[in-house]
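Below is a structure I'd like to ask you about.
Only one protein chain is missing; all other protein chains are in place.
Right after this comes chain A.
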Amino acid sequence: MHSFGYRANALLTFAITLLALMCAMASLSDNLNSPSPSAHVQVLNINWFQKQPNGNDEVSMTMNISADLQSLFTWNTKQVFVFLAAEYETPKNSLNQISLWDGIIPSKEHAKFWIHTSNKYRFIDQGRNLRGKEFNLTMHWHVMPKTGKMSADKIVMPGYRLPEEYR
C-alpha cells in the first residue's frame, strides 16, 4: 500500500495539481486589473504616394507615435505586443487592416514611449482606392501573460486622410 511507487505518484500528482491551481489563479488575477492606456499618433509627412505597376496604391508616411501602456502590466505579464494599424473601408472590401508599425514592450519601465518612425510594413491597398481616403489609425495591444489567458484591446483614432493626388 505504501510502496515507493505509490508515494512518488501521490507526490507528483499533488505537485502538478498545485502548480496548475497556481497558474489558474495567476491568470484569474489579471481580471482584477482595469487598465487605462492612452495613445496619440500624428502623421507628420506623406513621404511618397504612388500607384504600383500592378495597379495597387502604395503610400509611405512618417509618424510620431506616443503611448502610455504602463497600466496594462501586472505581475503575470510577460510582455505587451503593440502595433499601429491603418483601418479603412473600400468599395470592394468591408474592412482593410494594415499594420504600419509594431513593437514588443518587455517591461513596465518601457511602456511609456515616444517614437518617430516611417511605416515599418508597406501600406498597400488592394486596388486604387487610397486617394483622398479617410482612415482610422488604431493602436492595438496584445497582452502576453507569463501563464494563462491572453488578452487584447485597442484605441481607435479616427479622422486621418490621405492626399487627393499621387506625389
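Definition applied: a contact is a pair of C-beta atoms (placed from the backbone, for glycine too) under 8 Å apart; a residue touches a chain by one contact, two chains touch by 3 or more; residues count from 1.
Here is the rule we use: contacts and distances are computed from a predicted model.
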- Note on the structure: According to its UniProt record, the missing chain among "Signal peptidase complex catalytic subunit SEC11", "DNA-directed RNA polymerase III subunit RPC8", "Alkylglycerone-phosphate synthase" or "ESCRT-II complex subunit VPS25" is "Signal peptidase complex catalytic subunit SEC11"
- Among A:L28, A:I104 or A:V156, single out the residue that touches the unshown chain. A:I104
- Since one chain has been left out of the picture, which residues of chain A touch it in the full complex? 1, 3-6, 9, 23, 27, 78-79, 81, 83, 85, 92-99, 102, 104, 106, 121, 126, 140, 142, 144-150, 152, 154
